[in-house]
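One chain of protein is taken out of this complex; the other chains stay put.
The first chain written gets the first letter, and so on, giving A, B and C; residue counts start at 1 in each chain.
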Amino acid sequence: MSQALGSRSWIIPDGYIPPLSSGSLESHESICVLNAGDEPAELELTVYFEDREPLAGIVETVPGRRTRHIRTAGLASGGERIPAGVPYAVTVASSVPVVVQYSRLDSTQPELALMSVMAHPLERS
Amino acid sequence: MSQALGSRSWIIPDGYIPPLSSGSLESHESICVLNAGDEPAELELTVYFEDREPLAGIVETVPGRRTRHIRTAGLASGGERIPAGVPYAVTVASSVPVVVQYSRLDSTQPELALMSVMAHPLERS
Amino acid sequence: MSQALGSRSWIIPDGYIPPLSSGSLESHESICVLNAGDEPAELELTVYFEDREPLAGIVETVPGRRTRHIRTAGLASGGERIPAGVPYAVTVASSVPVVVQYSRLDSTQPELALMSVMAHPLERS
Partner (left out) sequence: MSQALGSRSWIIPDGYIPPLSSGSLESHESICVLNAGDEPAELELTVYFEDREPLAGIVETVPGRRTRHIRTAGLASGGERIPAGVPYAVTVASSVPVVVQYSRLDSTQPELALMSVMAHPLERS
């Protein structure tokens, strides 16, 4: 039996899906989640924008003893997705403790660029 | 009704506005703020330099349930701005809890580079 | 006599060994550990995948008053290694307090990209 590790609430203020790519690698962002426990982690994501109400109710699952590197371009709630080229922020609420890291690969100009941050946890376990 | 998340005080030691750009993307920095609560966040930024007194009194607002990705080149207090090409640090004080991330895109040489950090919070909520 | 600093448990959700390199620098990841105390740090790493059971029992040592920047491509348990080109996460458990940072150099496309995060600590000392 494995131990659940981390926090149930994580925040990423700097989200942005680069609208352009070049070369062999596609621009993308990943929300990388580790669920080290045995129970599945039910995630609920809320996306905040600069000029409109939040997009709530995005649901994802990470099975027990698994990681998932979730591409943000695939996230949807009621058919609505995060538009490319728009600044946003995202919160991740989980049913069990998890750890969340956010990474972006930008290949807008040829030759890629990378950035990554540990998301900000609200409580620690 | 939404819940305010994060801290009222954040610190970014490594600020630098790259003076040059190349290609289609302009070098810039963003101070990315999420205000997940309902009240507007009144921000007061103070900029610290290596060789002169701080530039205080820079004021910005982030409405409730919104994010803002604030370009540092546009920050001003009494007509004074942050010069490009100069190392600085910045503190962000907020009237309500927020979460702050700092990111820089540098396209001084062709082909961009990215970096990002979560700002350092002084208290957690 | 030196003081042990940091935490005994660290988590890195976004692991990925880039399968391709170009130019003079090889794509790689490093798990960078500082053991500031006098006792050797016995590390046990567990690697989590998206689609199979974890790879446990990877053992490494960091001598006292030393750092090690451990390449992930060299990690092995029972002859099994972390495959390149596959998303994974990794936990680091240490016999004494240490501090862990994770960095990746990606030279898939010519001209390298870098990213780095402080790993997420479970307890602080």
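Operating definition for what follows: contacts are C-beta pairs under 8 Å (C-beta built on N, C-alpha and C of every residue); 3 or more make two chains touch, one makes a residue touch a chain.
Please read these numbers as outputs of a predicted model, since none were measured by experiment.
Subunit B meets the missing chain through residues 9, 11-14, 16, 46, 48-51, 53-54, 87-89, 91, 104, 106, 108-111, 113-120, 122. Against the chain not shown here, subunit C presents residues 2, 5-6, 23-25, 30, 32-34, 36, 65-69, 99-101, 103, 105, 107, 110-118, 121, 124-125.
Everything below uses one rule, namely that only the chains that are shown with their structure count from here on.
Among the chains, the centre nearest to the mean of all shown protein C-alpha atoms is found for A. In terms of their C-alpha centroids, the spacing between subunit B and subunit C amounts to 30 Å.
Between subunit A and subunit C, the centres computed from C-alpha atoms are 22 Å apart. Shared interface positions of subunit C, i.e. residues touching 2 or more other chains, are given as 111, 113.
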